[in-house]
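For this view, one protein chain was removed and the others were kept in their places.
Chains here go by letter, A and B, matching the order in which they are written, and residues are numbered from 1 within each.
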Amino acid sequence: MATGTVAVKLAVQDVCVRFGRRDVFGSVSLSVESGGVVAVSGPNGSGKSTLLRAVCGLLTPSGGAVRLTVADRAVPQQDVRRHIGLAAPDLGLYRSLTAAEHLQFAAQMHGVDGSIDRLRDLLTLVGLRGRGRDAVGSYSTGMRHRLRYALALIHEPALLMLDEPTANLDAEGAAVVKSIVERQRSHGAVLMATNEASETSWADHVCVLGAART
Amino acid sequence: MFATIVVGLAVAGPVRTPDGVAMFTMGGHGAKLIFFHVPCAWLASLAYIVGAIYAVRVLVSGSKSLEVQVDLDIKACTAMELGLVFALLATVTGSIFSHNEWLTFWNWREPRMVSIFVILLIFAAYLVLRQAIDNPNRRARLAAAYALIAVVPGLFLIWVLPRMVATLHGDANQAVMGNNLGGMYRPVLRYLALPAFLGLFGWMFQLGVRAKRLAVRHAAE
Partner (left out) sequence: MTQERKTVGLLSGAYAVLRKELQTELRDRAALNATLLFSVAGLAIVAYGVGPAVLPAVVQSALLWVVLFFAAFSGLAHVFTHEEEAGTSAFLRLTADAHAVYLGKLLFNLLLTALIALITVPAGLVAVSASPDRPWMFAAVALAGVLALATSATVVAAIIARAQGRGALFGAVGLPLLLPVLLIAVDATKNTLEPEMIAGLAGREIVGLCAFAVMVIAASWLVFPAVWEE
C-alpha cells in the first residue's frame, strides 16, 4: 500500500517524566529518522511505554522537548497525532463496535479513504480477514492487538510507534509485525519499546533506559 | 505589623462612626454590620476575579513548564479559598443584617441572597474538585477550566438574575459601592473599610501562597 517515503525526524531531547515524587526516567535523548528503526529497551518500570506516550502527546514530559519534523516542517503539538500511529497493548477499544466500525471511524477522523476495499486490505494485512463484522468484545487479546495495528496504519503515519510489538501474538502474528516494520522502513520510521531480543534485532539502534529510581 | 494596622483600621473605623443611618429603620450599632458585610461581599467577588485571572494563566502556561503551571495554580487556589471564607462571612453578616432590618434571616426570592449562596457553592465545588485529582498538573488544568466555566453562572447571577426579579438591595449595583448610604457611612465604608479589607486580602493571599509553596517543596524533597 505504502511506497512513497516521507521525510520524518523525531528528536527526543533530555526528556524526563516525573509522577509525583518519583522520576520515571530522567533525561532521555534519542532520535529517529526516515528509514530508521529504533528500539527502546529497559527493565520493567523503566518507562518505555511512558516515553512512547510522551512522544504521542498523551502525557506532558516534566522536562525536555519532543520535536517531530515531517517533510522538513516542524509539527505543532496539536497535529502530532496526524503523523504518528501507536499500537500499544493498553490502548482500549470499544467492546460493542466491530473492527470495521473502528477502522471507518479512524479513517473518517483522519480524512483518509475508508472504503470497504481499503478496510478489507487492512484487515487482511493484519490477519483479521472475515472478522471485520464481529464486535471487538468477542475478540481474543491477540486479535485485539492485530486490530490496533490496522488502526495505527490506517492513515499511513510517518512515524509508527509500537509498544511490545508482538505481545500476545502467535508466530504468524509476529511475522506480520516484522513485515509491517520492514515496510514502514521504506515509508517512514519506527520507534518501538521492547525487551525481546528477537525484536531488538530488527532495530538499527537500541536505546537502553535505566532502572527505575525512587 | 502590617496586618495589625489593617485589622485595626477595619475595626476602629466603624466603631467610631456615629450610630444609625436614615435609610435603615434599626437603631444602635446594628447598621454598622454593613462595614463588614459590604467589604466581605466585595472581597469574595475580587477573589473570584483574581482566581479566574490565574486560571486563564494556568491554561495558557501549559506549553511552558509544568512547574510554572503548578505555581500559578497555587495562586488561583489561594484566591478561591479566600473567596470561600469571605463569601461565607458575607452570607452570615448579610443574614444577621437582614434579620435586624427585615426580620428574616433568609429569603429565596431575594436575588442577592441566592447569588451569594450559589457563589459559595461554586467556591466549595472548585475546592472539592481539586481534592479528587492527584496529578498536580491535571489538577491545575481541570480546576482552572472549572473556574472559567463557572464565570458564566457568575455573570448571570450578577447581571441577569437581579434584573429579572425585584431586590431588597435597592438598585442592586448601587448598593455594591455603598452609593445609597447616607451620613458618615459612605466615606467610612469607601475610604476606610474597603482599603483596610483590601490590605487584609493582600496579606492573607501572599501568606497562603507562601504556605502552599513550602508544602510543594516539602513534598518534592
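Keep this in mind: a contact is a pair of C-beta atoms (placed from the backbone, for glycine too) under 8 Å apart; a residue touches a chain by one contact, two chains touch by 3 or more.
Quantities reported herein were computed from a predicted structural model and do not represent experimental measurements.
When you scan B:Ile133, B:Leu198 or B:Val216 for touch with the missing chain, the hit is B:Ile133. Across B:Val151, B:Leu198 or B:Val216, the residue that sits in touch with the chain not pictured is B:Val151. Only one residue from B:Ile53, B:Leu88 or B:Val114 touches the chain missing from this view: B:Val114.
Against the chain not displayed here, chain B makes contact via residues 59, 62, 114, 118, 121-122, 124-125, 128-129, 132-134, 138, 141-142, 144-146, 148-153, 155-157, 160-161, 164-165.
Touching the omitted chain from chain A are residues 1-4, 53, 56-60, 78, 81, 84, 86, 90-97, 101, 105-106, 108-113, 135, 151, 155-156.
Operating definition for what follows: only the chains that are shown with their structure count from here on.
For chain B in complex with chain A, the residues that touch the partner chain are 62-63, 65-66, 134-137, 219-220. Partner chain B is touched in their complex by these residues of chain A: 19-21, 60, 62-63, 77.
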